[in-house]
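Here it is, the structure, as structure tokens.
One protein chain omitted, others in place.
Chain naming follows the written order as A and B, and within any one chain the residues start at number 1.
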Amino acid sequence: MNPRALSAGASDTFVSVALWTGTVALALTLLLALQIVLLRMALRRRERRTALAVARWRPLLNQIIIGEDPALPALAPREHLPFLHLWAHLQASLRGEASAALNAMACRLGVDTLARGMLARGARDERLLATLVLGHLGDRAAWPQLLALARVPDSALSLTALWALVRVDPDAAAEYLTPLFIEREDWALSHVAGILQQASGPVAAVLARILPQLGDERLPRALRIAESLRVTLPGGVLAAALQSRSSAVVIAALRGVLTPETLPEVRALLLHEDWQVRVQAARALGRVGERSDAARLTALLGDPQWWVRYRAAQALRELPLLSRADLEAVRASLQDRFALDMLDQVLAEEAA
Amino acid sequence: MSHPNWGQLLTDFVTWFVFCYFIALNGGYLLLNAIALRSLRIKGQELFIADLPRAYSGLEPPVSILVPAYNEEATIAASIRSMLQLSYAEFEIIVVNDGSKDSTLEVLRREFALLPFPEAYRRQIPTAEVRAVYRSTRYPNVRVIDKVNGGKADSLNAAINVSRYPLVCGVDADSILQRDSLAKVTEPFLRDSTVVAAGGTVRVANGCTVSGGFLTSVGLPKNIWALFQVVEYLRAFLFGRLGWSAMNGMLIISGAFGVFRKDAVVEVGGYRRDTIGEDMELVVRMHRLLREKRRPYRIEFVPDPVCWTEAPEDFHTLKNQRIRWQRGLAESLNANWGLPFSRNGGVPGWVAFPFMLLFEWLGPVVELGGYAFMLWAFFTGMISWQAFGAFLFVAIGLGILLSASGLLLEEMSFHIYPRGKQLLMLGLVVILENFGYRQLNTVWRLTGLLRWALQKESSWGTMKRKGTWQSGASK
Partner (left out) sequence: MDNEHASAPQVLVVEDDDHIAQVLRFMLERQGYHVVHLADGRAAGDYIGSAANPPPGLVLLDVMLPYVDGFELVRLIRERADWAGVPVLMLTAKNTERDTVRALDAGANDFVIKPFQPNELLARVRRFLKTGP
């Protein structure tokens, strides 16, 4: 049998398959190259358009900001996005009369209708921008749409909608959305707190009302929201939370202790079995403790957990009426090496 | 026609095998890029919102930045100064002087006005002996640990022991960051409370203007090796990782810039001291142990350009780097055989690890073996020149397609090279890269694999501290 003939036969399929694959790869590559070029051209076009729009509208916006009242041309469709970007950017940095003037300008140009339209049908990034604009405008007419957006699973979109709602009507937003904040664990506390700061009054009222009814799973988050807004909770609420069975609730409650009313409960928690509770109790004592608590905190300096020792030492340093001499006395009395080390470290930290 | 020609059959089999392997390899990476595309689309829309000025609310998680330093007297002060410029609400910097032989500690002492600090050292993770802890009187959030030499992993562990904050960020002393790098890379932790680690993208700084530790403008390198690496990073390290991240199967976080939940790192035992690829090994171990414990977690990748490093510009340094990376990869996989095909393996165990094993670990053997075999078969007449040509056409063509997809994703997302000429140059390099650089890389990786295999039995003592102090497993 001729080996060459055999090899040629088997190779033939291989060659044709390989050639086909290679050709497809080549074609796809050319397609990708074309796409890259198109993208770059589109980018350039967008940049040019933005530059033109900004050049045209920036002087007018500046005049509006300082209180003048120039004649406004119509807003061309291709200028919509760049204008809204610039407008929103300026609004985010300004407040007061300038902000109100920008809003008036936007209404004269029909931006409110435009934004509401974008909200309804636009792509995700247009909806984000529209939400931002409507929030700055404080546009009541968009309330139902924004409300719907606040409930979507997409956290970027829902958080922005939330922010807008709070700006449009803080009271109504607080009422409707406080339970939502507590439920939506994916809304980072940091963002939620930043947004709610504009409506801390109404939110505090709502929190005070619903906290007593919340279960142990929701309570920690609700308490942390209250803490971040510096909301003073009604008397019994914090005390009840401090006595909860759930460690998470107790920890969140301890973080919110800012006044000495709940001092007895806090003191009891210094000996809790969960070290994280002891840590927070020590911190709380540092905030609201009395001179007599120095002994309790000194005892905690011998705790097996590093963080408990650390916070206890810091609390000792923060206690009012405890002078440097008193701290030195405490230091001299310590036998435990770990306690000594920790107190030394904390004292050194203070000397910044 | 009675007895079949075994030689020919074998040739055919191997030819087809190699062919299918190349398709699988490039196809796998193309698929990853396609997955990454989806993530990028979503990300792109949020970029605008993130650009608007926003007031800090003060609840962003504080971060301890860990900076291991060995013989860095020339650049350490500038690096730390630039890290102090990060726009982030609250963070601390812990520099670890790992028994440097030069005057690193002296430079730090002078530039940052260090005074000894009575740290109550917490031995959470065992480390080499810590001689002293210092604190800067000028910048109270900077502390310096002076310890006996123990390697980069050991230094990171010591820094973790001393850190105060719940998130730790491991960086290289020569990483060039941007002001919003920390904010960007901690964003996954804000979005999702199950995230235990987030890796930042590392880009090639060659050709960019860097001053005062910061990147002032982006440019393409002139050096050909660096150019190849720019395209290589786009092809393999950037978007591929985003694809894995979308499936929660990301096995590598670069040591040049990555953020971890401290409690998670401590729980899995900290960085491993006896390996070169300590950055990758930690992540693979986290996957393995967290999966064993059946705990919900995510390890994410942040595609924004946040970290820049100088890529090697000469043959030798590059070669040694790639050999080191391959060994790091091998060690990381070898230390975690409990992960692949385990019960609760998920994507890391059933897809990512086997993928790494087949295409990254074993890959050089098959790739190089494939090329070698085809060459031999061609020269001995076992296959026709058409077959050989077709093979090359496919191998190189698929490679170019993959590189081009990386470039496309870059253009769709961050398009950091603004000039059209740069894009053209990149396009050229995309093609050129596959005519030698990629193959050279395979040779280096094979060398790394062989060295690892041969060295496995002997002790690691001298090996781990040789060479320059760059990230272990991969960028």
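Here is the rule we use: a residue touches a chain if its C-beta (ideal position, glycine included) is under 8 Å from a C-beta of that chain, and two chains touch if they have at least 3 such contacts.
All values derive from a computational prediction rather than experimental measurement.
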item	value
Residue, one of B:R38, B:R131 or B:R179, that touches the chain absent here	B:R179
Per the touch definition above, residue among A:H89, A:R317 or A:R331 touching the missing chain	A:H89
Residue of A:T23, A:N62 or A:T259 in touch with the missing chain, whole complex considered	A:N62
Footprint left on chain A by the chain that the document does not show	58-59, 61-63, 65-67, 86, 89-90, 92-99
Residues of chain B in contact with the chain not shown	53, 55-56, 58, 85, 87, 89, 179, 211-212, 214
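In this text, only the chains that are shown with their structure count from here on.
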item	value
Centroid distance [mean C-alpha coordinates] between chain B and chain A, Å	29
Chain A - residues contacting chain B, complex	1, 3-4, 6-8, 10-11, 14-15, 17-19, 21-22, 25-26, 28-29, 32-33, 35-36, 39-40, 43, 85, 88-89, 92-93, 123-125, 128-129, 132, 155-156, 160, 185-186, 188-191, 193-194, 197, 228, 306, 309-310, 338, 341-342, 344-345, 348, 352
Chain B - residues contacting chain A, complex	1, 5, 8, 11-12, 15-16, 19, 23, 42, 44-46, 48-49, 52-60, 117-120, 122, 135, 137, 140, 190-193, 381-384, 386-387, 390-391, 393-394, 397-398, 400-401, 404-405, 407-408, 411-412, 415, 420, 423, 427
